[in-house]
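With one protein chain removed, the remaining protein chains of the complex are shown where they sit.
In order of appearance the chains are A and B, and numbering begins at 1 in each one.
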Amino acid sequence: MPPMTARCHIEIDDRAVEATRGQSVLEALHTHGVVVPALCHHPGLSCPATCRSCVVQVEGQGGSRMVTACNHTVAEGMIIRTEDSESRSLRSRALAEMVQRHAMECPICPASGECELQEAIGGHGPQAQAHELAGSSERVALGARLHFEAGRCIQCSRCARFEQEVSGAGQVGIKGRGPQIEITTGPAGVDHPLSGNLVDLCPAGALVDPASTVAAPAWTLRSVDTTCGSCATGCAVRADVDSAGQVTRLRPRLDSDVNDWWMCDEGRFGFDQELEGRLRLPEPATPDEETAWHVAVDRLRRRMAQPRSAVWLSPFLTLEEASVLIDAATTWGARLFLWSVEDRGEMSFPGGFRISGSRAPNTTGVGRLREAGETSVGTTKDLQTAIGEDQVGQLLMCGGGPAGVRPRLDRSGVSFLATHNLVSYEKADLVLPASHWLEKDGTFVNDRQQLRRVRPARAPMAGQTDLELFLQLAGREPTSAAEIFRELASRHEWLEGSSHAQLDANQRTHPQGVAAGGAWVDTLQRQGLLVIEDPAR
Amino acid sequence: MQERRWLLEGVERPDADALDVYRRNGGYDGAWRAFDEIDPAAVIDEVEAAGLRGHGGAWRPVAARWRAAGALGGVRALLVDVSESESGRFRDRKLAERLPHRLIEGALIAAHALTADDVYLCVRADWRRARSVLGHAMDEARAAGWIDRALGRSGHAVRLHLHPVPGPLPARGTDQLLPHLIECSRPEPRASNGTNDLPTLFGAPVLVHTAATLAFLPAILARGSGAFRELGSADFPGTVAISVSGHIRRPGLFEVEIGSGSFGELIDTLAGGVVDETDLLAVFPGGAPALDGDALKSLQIDPGVWSQPGGGEHEGSFGCGTIVVADDAVTPLDLAARWLDHAAQLGCGQCPVCREGSVWLIQHLQRLREGGVTAIDPSALQERLEILAHGEGEGLAICGHPTVAAHVTQGLLQIAPEHVDSQASAGATPIDDDAPLRTADSIHLRF
Partner (left out) sequence: MTQLAIAERLRATVGEARLQSLLQAYAESRGAILPLAVLLRDEGVGIDDDVVTWIAQTCITSTAMVTSALSAFPELMNDPDSITVCDGLSCRLMGAGYVQRLLRDRLGSDRVCTSPCQNACSSAPIVQVRGTLYGGLQEASLQALAQRLEQPERAS
C-alpha cells in the first residue's frame, strides 16, 4: 500500500475516485474500469503518443483540453471526461483515419477475436466508411515464425520500439515518410530470440505467426495461467488450449518481478515438440513389452527396496514431486543424487529481460529441498563415483527434460535401471513415462529464488501424472499437490506462509491482460460474453 | 515603406561572409560585450528589455524562454534550426550563405547566456554553399578565438557543431523535432506530454531556436536594447525579414519594421508589383489561409493581427511572414492540390489524422479537378479539411504540420469557388505540364 501522500483525488466521468500520483491518465482510467483505445501505447514500451486514439477531455489548471491519456499524468483535482460527445468523436476520428487503408480481412485474420484494433473500433470507432481506401494485404516473411501483412499495419511503431528498447536487436524500423511509412527490417529479417513477442505486441494483426493462420480461432480457446518450464527464468505464461484439448500456443503474462510482458521464442515455440511429440511414451514399458502402471509400480518398489538402491532426482520435477520422491527413496533406504544440468550462460537484454543459463526450471527448488532434508543428496559426480565403486545396484533415473537436455552418466555396473522420461532414448529395464510441465500441478523455484506456480493445461498423456506415480511409489494415498505443498511449507522455513492459493492469487492476470494481444478476450470476459473454463480453478 | 536592416545589415557588402569584413563593420562587438563586459544574467536582461521574440513562427518571447529554462535547471545544448523547411521561405539560407558570422555570433551569445555546452547548427545538407560557408566561418571564428570565449556550464568553451539535415522537415514542432532528429535520425516530432519540461537530446535538456532569432542578438547587444525596442509594435518589437517569391517583378528578401505597412504595400512598392499586373492571390506557407489580392492589400505585416500568435482577427498563423504570390494564370485548385501533395510528402507520418487525412484529401482534390464538384461530396471535403486544421488543437496531431497544410488549402478553395467547376468542365490543366517558364524582372538579394 503506497503512502497516502502518493494518492490524489480525480474525477472520471463524474465519478470521484483516487489515483496514484505520477500515474498516467490512461492507467487511472484502466484502474477504474474505463476503457479507451490506446493503439500505439504499450505499457512495456516508451510512449510516443502518436496514434491519438486515447484522446480524452481533461479539466485542470488552465481550463479544459483534449489530451492523449497515455502520456499525460494525473494531477490533484483533475477532471477527466471520456463519455462526452467531443472526445468520443475525436477518438472515433482517430480510429477512422487509422483504418482508412487497413486491409479489411478480419474473417481470414488470425488476430481476429483478440485484435486490439477490432476491439477499439467496436467500442469507439466510426459507424461506416472506415475502410474507404483499403486494399488487400501483402505478406512478407520476416522470420520462420513471423510474417508481416503490410496491408494491416497501422504504423503504431510498437514493433520498432520493442526492437530498440526490449530486444535491443534493432531489427525492425520505420521506413519512408508521410503517407508511405511502413516497417522495414535488415537483410537478415528478424532472427533474435525474442521475436515472438512482436506478434503479441502488434495491435492490428499485421505481424502474425504463420502457424496461427491454420490454428483454431482465438474465441474457441480456453486458457490456463501457468509458468514456463523451458528454463530457470520461470516466465509467467498463459497456455491456450483448443477444443480438442491440445495446447495451441503460449503467450507471456505480465509479471513485473520476472518477465514483464515478454517471453523467449524457445519457451514460446519449443514446448509442443516435447508435449505432442510422436516419440512420447504412452505407458510404462520393459525392453520387451508395454506394461500396466500398477505392474510397473509394484516391480519398481520391489527392486528399489533392495540394498544398494539409488534415486537420481531431476531438476525438471516440481517441489511437490521431488519431495514425495525423496520420501519414497527414504522408505526404500535408497541414496539420493541430483542431476545438475549444464549451464549454457545467461542471456540478458536491454529491457531487463533475461533467459536463464539453466534449461531446467527447478534446479534451485530441488536443491533447496536437498539442503533442508534430513537425508543427504549427492551430485551427479557423487553418483558417478558411487557407480564406479559398485555401490549402485538399482537406479531410478529421473529426466523429464526436452530431448536436447540429456543426462550424461556411465551406468555400466548398474544391474537394474529404471528411467523416468518424456521420451525413451535409453535402454532400460523399466521405462516410466514422465509428465510434461504443461501437465503438471505444483511449484518451481526459479534461479532468482522466486516461487513459480505451475498449473496443468492438459491431461497427462500417460494417463497419470508424475505426482500420482511418486505417491504410489511412496505407498501413500492419492492427494493433491496443494496438500503436499502445505506439508512442505510446515516443514521448510523458506516456504512458510506460502500456499498454492496464495501464489495463484498473486499470479492473477494484470488488468491490462496477457501481453497486449489478449485485451479483447479480457474485455469479452468482463462483459460476460465469453467464459474461459479453467479446470484448475 | 522602406527596408530597415538589422538581421540583414551588410548583406550586400562584398565578402560579407568573411570574418575580417564582418568584424570591420562591428561584427562580434555584441559577443565581446556579452562575454567580457557583462555577465550571462545581464545578457538575458538585455534581451528581455529588447522584447525579442522567436522568428520561427511561434513568436515566443526569447528571454522568457531562457528564464524558464534556467528555472528548470538549465540546458546542456542549444539547437539552431537552419533548415528553413517551409516552401517559399529563404531567409535562413540567405543568412547562412551571406552572414554566417552573425549566425555564429548569435548562437555563441545565446549559448553563453544559457551556459550551454554544445551548439548544433542544424543546416540543410542540400544547401551545399550554405554548409561550406558556415563551415569555413566556424573555422575562422575558432581560429580567432571567438568560440573559446563562450563558456558553457562546465566553464569550458562551448563546442560548436554543424549537423546536416538531409532534407526539409515537417513544417511545425521544431522544438521537439530537432532533438529527436539527432537522436533517431528521423524527421519525427515527439509528442508533448502537457508539461513544461524542456525537450531533451540523449536525455539532456536542450533549447531550440530558429537561426534568424539568434542572428538578432549581436545587434541587440552591440546597439543596445533600446534601439531595437523603438522599432515595431509594442508586443512585437523590431523588424522581420519577409521572403517574397512567385509571380512578382522583384522577388526577394525584404526586412521591414514590424507594423510599418501592409503586405499590399510591400508587394507593390518594394517587390515591384505582380508580373503583368494581373489579379493576384497570395499563399502564406506559414499556415494562414491564402488570400486574394483585395484582402491582401490591407493586411498588416504584424504578427499581432493574426490569430496566431497575436490573438488578432485574421485567421491562421503569421508564421515567419513568408509570402508566395500567384497571378491568375494559375487556378487555386491546382495550387491547393500541389500544396497538399507537398505537405503530405513532408509530414513524418506518425499521426493518423495527418498521414491518412492527406491521402484522402489528395485523392478527392484529384477527383474534383477531373470531374468537378459532382465527382465528390463537397461537405465531406470541407469536413476533412476542418479536421486536419484542428488536428493539433484537438489533440489529434502532435504538431502543427497538418494545420498548416489545411489552412493554406482551405484558403485556396475559398478564393475562387467558380474556378472549381469551370476548370473541371474544361478538363484538368494541371500546372505541372502547361505552365510556361516565367521570369522576374530582377531579384532582390540574389542567391
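Following the convention adopted for this analysis, a residue touches a chain if its C-beta (ideal position, glycine included) is under 8 Å from a C-beta of that chain, and two chains touch if they have at least 3 such contacts.
Source: prediction; values computed, not measured.
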Among the chains present in the display, which ones are touched by the chain that isn't there? A, B
In the complete assembly, which of B:54, B:205, B:246 or B:310 touches the absent chain? B:246
Looking at the whole complex, which of A:176, A:217 or A:475 touches the chain that is not displayed? A:176
With respect to the chain omitted from the figure, which of B:63, B:198, B:241 or B:283 is a touching residue? B:283
Just name the one of B:5, B:136, B:159 or B:297 that touches the chain not displayed here. B:159
Full-complex contact with the absent chain, from B:20, B:126 or B:370: B:126
On subunit B, the omitted chain is touched by residues 84, 86-90, 92-93, 118, 120, 124-129, 159, 161, 163-168, 181-187, 201-204, 243-247, 251-253, 283, 285, 324, 326, 330, 335, 338-339, 342, 345-346, 348, 431-440, 443-447
Since one chain has been left out of the picture, which residues of subunit A touch it in the full complex? 160, 163-164, 169-177, 184-187
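FYI, only the chains that are shown with their structure count from here on.
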Would you tell me which residues of subunit B are touching subunit A in their complex? 186-187, 190-191, 193-194, 344-353, 355-360, 363, 387, 393-398
Over in the complex, which subunit A residues touch subunit B? Could you list them? 48-53, 55, 65-68, 71-73, 90, 93-94, 97-98, 100-101, 132-133, 154-155, 157, 174, 176-181
